[in-house]
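Got a structure here, written out as structure tokens. Questions coming.
All protein chains but one are shown at their positions in the complex.
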Amino acid sequence: MAGASQFPIPQRPNIGRRATAESPVAKFLLIGITLVFFSLFLLLPLFVVFQEAFSKGLGIFLKTFQDHYTQDAIRLTLLVAAIAVPLNTVFGLAAAWSLTRFRFAGRSFLITLIDLPLWVSPVIGGLIYVLVFGSKGWFGSWLTDHGIRIIFAVPGIVLATVFVTFPFVARGLIPLMQAQGISEEEAALTLGANGWQIFWRVTVPKIKWGLLYGVILCNARAMGEFGAVSVVSGHIRGKTNTMPLHIEILYNEYHFAAAFAVASLLALLALITLFLKTYSEWRAAEQLKQL
Amino acid sequence: MSIRIHHVTKRYSRYPALNDVSVEIETGELIALLGPSGSGKTTLLRVIAGLEFPESQGSVLFQDRDVTQLSAYKRKAGFVFQAYALFAHMNVFENIAFALRILPRKKRPPEAVIRARVQELLAAVQLDGLEKRLPTQLSGGQRQRVAFARALAIEPEVLLLDEPFGALDAKVRKDLRRWLREFHERIRLTTIFVTHDQDEAFEVADRVVIIDKGVIQQSGTPEEVRKNPANEFVRDFLDL
Partner (left out) sequence: MGLTLGYSVVYLSLIVLVPFSALFVKTASGGWGHFWETVTAPRVVASYWVSFGISFFAALVNGVFGFIAAWVLVRYRFPGRRILDAMVDLPFALPTAVAGIALTAIYAPNDWIGELLKPMGIKVAFTQLGIFVALTFIGLPFVVRTLQPVIQNLSDDVEEAAACLGAGRWQTFRRVIFPALVPSTLTGVTLAYGRAVGEYGSVVFIAGNLPFKTEITPLLIISKLEQYDYSGAAALGFVMLVVSFFVLLASNGLQAWDNKRKGLH
């Protein structure tokens, strides 16, 4: 598997070292360096988002969300996520199922292909759809003749989002399903269960935490995607602006507090994502431990 | 129910796991498939179960019915896996009831009947009272017997056991061996079990089928095999 597929299988809690421990001074220094590094690069940006959002007071903060362009942006983001996440979940399940239950030629190619969006720039993720559906693209003239807009319209945004987020569910499931093995499914087969029954009654309960993990990450990326969507969107306020794009517009127009207000919503989502991710990782590890 | 295997070959890579294997098993026999690791004994068991399928020429017959192309879920062969393969997220009751719960609506018995049947099976394996436990709360020997009961729920005509006592310690093994023998005397179900332990095979089985490198080396009662080992391999393997 490609290096990026080495997904964090959750680790067991760590044993403290005794006999071979570093000197307290060294420990202190190292912990200090880490704290400074993390504060500077992780905590500070997070803090700044919320601070700037409220820098002009609660009034401006709330007013931002009453602006109907902002509301449109929020609605569009939710819509795109509502389409992309279920699609990619079904795909992730199908892919994980076929990859971990069968042996077939081209298996490693498929695995590498699934990781692809994580390796390429998100801008390329948008570029490829413009090349196919844009006005000078492959289907460009056909689409214009039929009055169908994909690029610079919602379908294009959905496509680009689907592209950048499709690995997440699969990657959350594959290591889990591989570690769990297929003997429970085979047992169900000998007991007379057909494919669907095996899937719903045996497989899904086993993988539910890995599935949750994948879906959460998929959703976070779907709502927050900027580069790929920026390429296909056209930035039409009220029509093809997602929240991240709207943040860009507000920022470029010097409405800093407003931009940060919208950003703070996404930052909150990020925090919730982190929390749920950690929790589901932990539960999946617990399940694996019992094997 | 008798089982006939004719000229079954199974290949995974270049070397066949099973090479033109033919065996006849009579109704009610308790057969041991004995051989070293990699001999093909588990593969043969899985072919009988319908978890694997032989290459084109071979056939598997259950009481003169050709089941070669039938997948496992249509064969009604009770299978007990090496590591039990209990459904970890279901308790003992649900594990055993599984086969009944997944029956199509028309054939599915009412809840009370299911409950009674599960209790019957629990009693048969001497695990009454443990319905609510999860597999992780059971000992190895208990899990083994739940796996048995679960397989019996489909009212199979043949019972297939893959190294049933492999993961247990010596005392539990001996007890379970005796238990299997008694069980077989009571129920008289055609039973095939796979093992690499010759004491186990000789103690428990009516007939022993010795297999190596995908080829049957000898088949006969424990006495016959001991008195007349068919070839060098058998002599060596049994330390005669």
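Miscellaneous remarks
The letters A and B name the chains in turn, as written, and every chain counts its residues from 1.
Keep this in mind: a contact is a pair of C-beta atoms (placed from the backbone, for glycine too) under 8 Å apart; a residue touches a chain by one contact, two chains touch by 3 or more.
This structure is a prediction, so every number in the text was calculated from the model and none was measured.
Every visible chain touched by the undisplayed chain in the complete complex is listed here: A.
For the options A:42, A:82 or A:204, the residue in contact with the chain missing from this view is A:42. Counting over the whole complex, subunit A has residues 2-4, 6, 8-9, 11-12, 14, 16-17, 19-23, 26-27, 30-31, 33-35, 37-38, 41-46, 48-49, 52, 90-91, 93-95, 97-98, 101-102, 104, 110, 112-114, 116, 118-124, 127-132, 134-138, 159, 162-163, 166, 195, 217, 220, 223-227, 230-231, 243-245, 247-248, 251, 256, 259-260, 263, 266-267, 270-271, 273-275, 277-278 touching the chain that is not drawn.
Basically, only the chains that are shown with their structure count from here on.
As a whole-number value, the distance joining the C-alpha centres of subunit A and subunit B reads 45 Å.
Those residues of subunit B lying in contact with subunit A across their complex are 49-51, 71-79, 81, 83, 85-89, 98-99, 102-103, 136, 147, 150-151, 153-154. Of all residues in subunit A, only 183-184, 186-194, 197, 201-202, 205-206, 287, 290-291 touch subunit B in the complex they form.
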